[in-house]
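Input: one structure, supplied below.
Shown here: the complex without one of its protein chains, the others still in place.
First chain written, first letter: the chains are A, B and C, and each begins at residue 1.
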Amino acid sequence: MADSLAELQNAIDAFVEERNWAQFHTPKNVAMGIAIEAAEIMEHFLWCSNDESYSLPREKRAEVANEIGDVLIYLLGLGRALDIDIIAAARDKLVQNREKYPVEKAKGRAVKYVDLD
Amino acid sequence: MADSLAELQNAIDAFVEERNWAQFHTPKNVAMGIAIEAAEIMEHFLWCSNDESYSLPREKRAEVANEIGDVLIYLLGLGRALDIDIIAAARDKLVQNREKYPVEKAKGRAVKYVDLD
Amino acid sequence: MADSLAELQNAIDAFVEERNWAQFHTPKNVAMGIAIEAAEIMEHFLWCSNDESYSLPREKRAEVANEIGDVLIYLLGLGRALDIDIIAAARDKLVQNREKYPVEKAKGRAVKYVDLD
Partner (left out) sequence: MADSLAELQNAIDAFVEERNWAQFHTPKNVAMGIAIEAAEIMEHFLWCSNDESYSLPREKRAEVANEIGDVLIYLLGLGRALDIDIIAAARDKLVQNREKYPVEKAKGRAVKYVDLD
């Protein structure tokens, strides 16, 4: 896994170990945590349009960064619990997506994307 | 950002660019995508106990890895759209969590964790 | 609770009882189920604009109706497990919202809505 991501993983491991929280960080619970933090990201975009979503007020952007951090922390936690390399998983998924959504069929077509999904 | 994570980001950028999908990948839409894929991770743990969630059948584990990949791909997409370094965001959040959940108070106490959250 | 909602609740109870599934329908699991089905509703609106979300193709609208049904079934399941009347809960929340978002302050202001939330 990436150096700096491995460092982050080690820092998270130490944080959990020091608090004896591994007992609570089961795959089921951590999967719930990812979904809860993902919803907290969404909350900042609930009432805006797609265009407006690019121009968050500074303080909201900082909160979104915080929630993104939470999702990545839990995502690494789930990878750790199930011995899954999250970068390798994303690379593999991207390979599958290239086959699933060939450029000539998918270009500029979100509906097609959804239908194929 | 981490080398291999930067490579992944570049591969995702190329994938989106080739399909002219940037127009659909607004922060609002990508935030929805993260939440949708996070729910697909959870689906594999819906009916099991915390203990059972450690021992997924091989094929389910492969599906979970795929969904983890989706979440990371969208998380990087949101970071790109808002110019947020997702690793730096996670590091910052971890610093905040260390202050919020001091070892002496939080050790072995999930309830406290939730209450403080 | 509403007559037809009570009938629905009874039908759900019978469905769960016949399959001996009450053992799996813990508040924790059913709460996950609500979130998973809510994400399946969202999936149909992932790539569209707010305006486009009003005009779903007929078959997608039928699928959304199905996911709405799933969310209501699990919501009633959670209410049953925790002895919470979901209609009374919504009535109470509406009373709180009237106080939280007074017309003169909230009228036509989504941002205010979010900020107050």
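What we mean here is this: contacts are C-beta pairs under 8 Å (C-beta built on N, C-alpha and C of every residue); 3 or more make two chains touch, one makes a residue touch a chain.
Treat the numbers as computed from the prediction; the structure is a model and nothing was measured.
Among the chains on display, the ones the left-out chain touches in the entire complex are A, B, C. Summarising the interface, chain B meets the missing chain with residues 32, 35, 39, 43-44, 46-50, 110-111, 113-114, 117. Where chain C meets the omitted chain, the residues involved are 1-5, 8, 11-12, 15, 18-21, 23-24, 26-29, 31-32, 34-35, 38-39, 41-42, 44-45, 48-54, 56, 61, 64-66, 68-73, 75-76, 78-79, 81-82, 84, 86-87, 89-94, 96-98, 101, 103, 106-108, 110, 113. Touching the omitted chain from chain A are residues 24, 29, 32-33, 35-36, 38-40, 42-43, 45-47.
Please note the rule applied: only the chains that are shown with their structure count from here on.
Comparing the contact residues of chain A and chain C by number shows a mostly shared set, over half of all numbers used being common to the two copies.
Note: centroid distance chain A to chain C, computed from Cα atoms, is 25 Å. With centres defined as mean CA coordinates, chain B is found 2 Å away from chain A.
Multi-chain contact residues of chain A (touching two or more other chains) are listed as 32, 35, 39, 44, 48-50, 110, 113.
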